[in-house]
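What follows is a short report on a single structure.
Removed from the display is one protein chain of the complex; every other protein chain stays in position.
Take a look at subunit A:
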C-alpha cells in the first residue's frame, strides 16, 4: 500500500464524515475498504465504469439511475462537463441516506434533519424518478421507470394505463404529475424507515 499511503483515511476525515453522515468509526472504515476495492484505477475516486463493473448492478433494472445518484451534479451537467468521478466523501454522503434511523435522532429540528431522515430518504427516491429535477414526476418519467421494472413483454398501452392510474391515485392538485408532497402522502403507509435502511452493522 505504499503508493496509496496518501489515500489512507485520515482521522480528521473520519471525524468529518462521522459528523456529516452519522456513521460510526467501524462502519466508515469498512465502507472505505469497499470503496478502495471498487476503485480499480486507484486514484481515490470512483467513475461510472467502476460502478458498472459490479455484476449485480448490471442486471438491476434501476442500475443506471442508482449510479447516477452518486454523482453529485445534475444529470445534464454531467453530460456536458463529464465530471463523473465521486470521491469517498460523496460516496458516503449518498450512502448515508440508507442508514437506519435511530431513536435518538428522531424529533430533531426539522431544519437540520440528518441525511437519513424519512423525508430525505423519500427525497432520494423521488429524485430517482424525477430525472429532469423539476420536482414533479411526470407521466413520461413514470412510464420510463415502469418500463424498466416490467420488462419488454408488456405493451405500451398497458403500461400507459397503469401509469395513468398511478398518477390519478396520487395526484391531489390536478396537475397530472406527482409532486414530492403527493409522493410522501402516497407512501405514508409504507414503512419507509425500515424499507429504505440497510444494516451496516459489523
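Please note the rule applied: a contact is a pair of C-beta atoms (placed from the backbone, for glycine too) under 8 Å apart; a residue touches a chain by one contact, two chains touch by 3 or more; residues count from 1.
Here is the rule we use: contacts and distances are computed from a predicted model.
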**Asked** The chain dropped from view, which UniProt name applies: "Sodium/hydrogen exchanger", "Elongator complex protein 5", "Cardiotrophin-like cytokine factor 1" or "WD repeat domain 75"?
**Response** "Sodium/hydrogen exchanger"
**Request:** Specify the residue from the set A:16, A:42 or A:175 that touches the hidden chain.
**Result:** A:175
**Item:** Residues from subunit A at the interface with the omitted partner, ascending
**Value:** 31, 34, 37-38, 51, 54, 56-57, 59-63, 66, 95, 98, 100, 103, 125, 128-129, 138-140, 145-146, 149-151, 153-158, 160-162, 164-171, 174-176, 186-187, 189-201
